[in-house]
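Please find one structure pasted underneath; my questions will follow.
The other protein chains are all here in position, but one chain of the complex has been omitted.
Our next item is chain A:
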Amino acid sequence: MSFFSFGQSAEIDVVLNDAETRKKVEHKTEDGKKDKYFLFYDGETVSGKVNVTLKNPGKRLEHYGIKIEFVGQIELYYDRGNHHEFVSLVKDLARPGEITQSQSFDFEFTHVEKPYESYTGQNVKLRYFLRATVVRRLNDITKEMDIVVHTLSTYPELNSSIKMEVGIEDCLHIEFEYNKSKYHLKDVIVGKIYFLLVRIKIKHMEIDIIKRETTGTGPSVYHENDTIAKYEIMDGAPVRGESIPIRLFLAGYDLTPTMRDINKKFSVRYYLNLVLIDEEERRYFKQQEITLWRKGDVVRKSMSHQAAIASQRFEGILNGVRLPSRVFKGESS
């Protein structure tokens, strides 16, 4: 967004045609606040009006053209200068000339491809926005309007459970099971931990949800880990044969779908970390990746036809890869 001091003779404004009916969602801004933005899906048309309002109705506004752009871009925080645009559409609204009175220009970007979900992270931001510009000799008048895009998926064809036996030889053997490998954002993780051998003094056990944001390529890859949730599933010392149930509701946490190698720039992946803590605060853990996906809402009659098509579009989700049994890493505090 541009800031203007003196000399701004006109105001420019972008209004969507379906502003009354279109749903708004909350989305985190870079400084952590939450704002509401219009929600769009892949394939939906973006249409509206650009209103140019003259400050002084008598005074003419000379310009070198008026246009509106629809931009989808990825911004890496450590490399602010370079924006990677993966969607860039432009519509010319007026040829170079002059405006003598406030005017309104219609625009329509038909069936715009929006391949990725909007994301604001620790080191990277992916955003979509409309930018209206009145090109002038010295400084342009511009206005940006951010929108949020959600990518929807349907129920995966294959959704195997995760079941594994892990442990430290002669000290601790457990078998853990999670009912699925792919969960939608409002899903429930149902699982169990079965103790086969317990020769250490366990104090309690918890499950953490870890988000890993990966930016950069090749030698300069950077991982940012964030523990989104810590959920205690057992308090006290288990013995052999004990089965501890897991029931973790995902809707209560701030999660996004799994994003793999988005435009070759970044990834966002989620892991379940099973942690056992013993009497001496030693931590024994096993991390397991899960795939998160966004489920479309129930298609209501009032929903636009386009959005209905978008929510049924199948986005190929990579099938879970079966991991071999791995030995725990025991760590002392």
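The criterion applied here is as follows: contacts are C-beta pairs under 8 Å (C-beta built on N, C-alpha and C of every residue); 3 or more make two chains touch, one makes a residue touch a chain; residues count from 1.
Please note the rule applied: contacts and distances are computed from a predicted model.
Comparing "Sorting nexin-3", "F-actin-capping protein subunit beta", "Elongator complex protein 4" or "Cytochrome c oxidase assembly protein COX20, mitochondrial" against the UniProt entry of the hidden chain yields the protein name "Sorting nexin-3".
Residue in contact with the omitted chain (choice from A:His223, A:Arg247 or A:Arg260): A:Arg247. Interface note: of A:Val14, A:Leu54, A:Val71 or A:Leu197, the residue touching the hidden chain in the full complex is A:Leu197. Within the full complex, the residue among A:Arg22, A:Arg269 or A:Arg282 touching the omitted chain is A:Arg282. In the full complex, chain A touches the omitted chain through residues 154-155, 168-172, 177, 179, 186-188, 190-192, 194, 197-202, 237, 239-243, 245, 247, 249, 278-280, 282, 298, 330, 332-333.
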